[in-house]
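Here the complex is missing one protein chain, while the rest keep their positions.
Presenting chain A:
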Amino acid sequence: MSRICKKKPAVCTDEPLSNSNICQKMALLRNILSSAYGPTGRLKQIHNNVGGHVLTTSTSTALLKRVDMSGPLLKMISTAVQHHTTCYSDCGLFMGIFTLRLIENTQNNGLRTAAAAKVYKHLVEECNMYLKGDSCGCKVPVDFSSSDSIIALARSMITSKPACMLNSRETKHISSLIAQAFLYSIHCNTSSVSCFGRTVTIGIESQSVSDSSVFPGLLVDVPEMLQPADLERLGSGPFKVVLFSVSLSGDISEVGDVTLEIHRGVDPEHDLLQQLLKLGEQVVMDKVSLFACQKVVHPVLQHYLRKHGVVVIERLGLALMEPFVQLTGAQAIASLCASVPVEAFGMVKEFCLQSCGSRELLQLLPSKDAAVSTMLLCHRNETMLEELKMTCKRAEHVLRLTLREPCALLGGGCTETLLATHITHMSCSKASEIAQALSISHSEFIMAVKAFCSSLQSVALSLDHDGQDCLIDMTYAHRWVPDIYSKTCSCGLVEDRSNLEKTPLNTAYPTFCPVSLKNTDSQPRILDSFSAKLNALNVAVEMANLVLDVKYVIEDIN
């Protein structure tokens, strides 16, 4: 019997941004994100309320994935950032901070949302034009013919995540590994440039970071019953491979939730096992040497196969299926009823045993030019290893994106200060005409520009967490920190000299046109992904405009 409850009426919040509770939560989220930003960012310890594993991180992806938001506006922002990071792997925190600051600044300055939205849209177009243009002062080309700039880009990614807990030597080692894995993922024959290979990342706890390395091919855990003697017996390759994606555990769980009527005297388990053994017989007849399955293989089938000298790898997992297919050229078989078609077989050139600490691994080497490699990452404990694995994956992804657009932006907050200065200068010099074109008042335009640029600057300010001053120089508009040991700006491109005038970033200063640095020998130490930042900037503005435009929040609380 079902009980009928009266439905509760939906809750409607009028002008959500004027609700102090919502604003407070937004400020809290902004605090969380900006305090996590940069190489000295503060870490967050995330765990559930029943004493689960603690995740220590300062990465937006990990943070937002684990943290549940209550309000729909926060959820929307969080989803947008997560979506951005899945596509671009970088600048998630930048986007979050910028979005929330833009909303906050608009609110605090009492700007009309419609007017602000128009100006922001215009300004982001200006930013796009400037960043994509040739005269852009915060862009540097990435030279793929030398490993230096690839490694510099990878290193910037790693150093911006302090929860990886690497010292300088380890950072160097890991950045070169990332570059190496990236190079492995590019096919040797240049005919098919469009397709990247795969890099699989596996982590081993309780080993020193210096034990990390990159292997060509795929590394999987050594199957429980496999002895080195079995491999010797196989002789030399190449070996025939068959791959199943269907579970071969011999159960009938795949029928789903329906009720199954089984006639007494019929034993479906037994029949299924016979079917599996028939499959095994077929595979042995086809002279297969490696039998791999995404899921579980029935122990009786495994026993049968091993008896006939076939190596069995079970429980590969979904994540390894695609790399496995790329490596072997096999097609995953999703049924156990039909015989295996000839074109579904794949090849492996060789098996090797590798060991790292207490973990024994089986290396599968590709027979053809398959750009599959495995990055083996080691760290002293689980929470640090998790962050390292995530960061390395993201860094490699950023390198791939950079190959498409071979340039990078200056890191260390210099892009933000430079961009803010450029936009302020551009807008102020043509304020009246633009305001007229956008059909808003001149003062409104100036205020919106100020809100936009100070939001950009506040991202640069978020890089500091120790109460130090942030400075901007009045010539190149780069970001500086007062540090007696450092002779350059934050990104490392501009060298300090005595007549370089600097002023604190969060004070008012006259607008100026940043001078672009020409004929300099120095290279920026810190680089940011160009496409990631460009997209983050655009989505952030769009998101802020959307949130500012929300008049009602209607929630179904049933």
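Note that a contact is a pair of C-beta atoms (placed from the backbone, for glycine too) under 8 Å apart; a residue touches a chain by one contact, two chains touch by 3 or more; residues count from 1.
Criterion: contacts and distances are computed from a predicted model.
A chain of this complex does not appear here, and its UniProt-recorded name among "Bardet-Biedl syndrome 12 protein isoform X1", "3-demethylubiquinol 3-O-methyltransferase", "Large ribosomal subunit protein mL46" or "GTP-binding protein RAB5" is "Bardet-Biedl syndrome 12 protein isoform X1". Interface note for the absent chain: among A:Ser18, A:Asn128 or A:Ser206, the touching residue is A:Ser206.
Between the chain not shown and the residues A:His263, A:Arg497 or A:Lys518, the one that touches is A:His263. Among the residues A:Ile186, A:Leu234, A:Val296 or A:Ala431, only A:Val296 touches the chain that is left out of the figure.
The chain not shown here is touched by just one of A:Arg315, A:Arg400 or A:His425, and that residue is A:Arg315. On the side of chain A, the interface with the absent chain consists of residues 25, 28-29, 31-32, 35, 40, 42-51, 53-54, 56, 63, 66-70, 74, 101, 104-105, 108-109, 162-163, 165, 167, 205-206, 225, 247, 249-253, 255, 257-264, 295-296, 298-300, 303, 307, 315, 358, 380-384, 451, 454-455, 457-458, 461, 465-469, 485, 504, 506-508, using the contact rule stated above.
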